[in-house]
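Only one protein chain is missing from this complex, and each of the others stays in its spot.
Our next item is chain A:
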Amino acid sequence: MADTMNRASKDDAPLSTANKESQAIDEATDGLIVQRGDKLVARAVTINRPRAELYAFWRDFSNLPPILDNVVRIDVLDRERSHWVVKAPAGGTVEWDSRITEDREGELIAWASEDGADIPNSGRIEFRDAGARGTVVVATINYAQPGGTIGRVISRIFQREPKMQAQRDLRRFKQLMETGEIATSSRTQQQLEEERN
């Protein structure tokens, strides 16, 4: 089975850095995540906190909207299932139900969208001990670019710079975990609200 950080097949570099996306998806979906499309985004970040704490924060999906850009809300339906509402252009939203496909306490959480998702997607977040540096968090996300007009519109938000977006989200996660707050250069409450909407 492939490994998101140590890809045994070609060299020792992580999957996210493969030049051929399709090959990386083949390896990622070979037991790591359920395939939900032909796009793959993966990023790693070091967070100077114990992995149990990071896992616990992420495992409660209702904690995530402040760090995930574009996410309006996440309804936790039960221990396995959650409902995601995400901003789309022109004031609309896209939605999907997500089910946890693998869950190892303190180590990793994998998920996949269920049938009928506006944007089929799956992913995996891993938490690895990094000694004095804390924890290396690796996020891998697979998704499908929808067809049709709405697909084109949606792809604009997801396709703009999906790697950048994932990285920004991980930076906010890091900021909240390491510093207890999300950095802002706003000067007033009003500016901050405008910036976050």
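Definition applied: a residue touches a chain if its C-beta (ideal position, glycine included) is under 8 Å from a C-beta of that chain, and two chains touch if they have at least 3 such contacts; residues count from 1.
Keep in mind that, in the parts below, contacts and distances are computed from a predicted model.
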| item | value |
| --- | --- |
| Options "Cbb3-type cytochrome oxidase maturation protein", "Threonine dehydrogenase-like Zn-dependent dehydrogenase", "ATP synthase epsilon chain" or "Biotin transporter": UniProt name of the undisplayed chain | "Threonine dehydrogenase-like Zn-dependent dehydrogenase" |
| Missing-partner contacts on chain A, residue numbers | 46, 48, 133-134, 164, 167-169, 171-172, 174-175, 178-190, 192 |
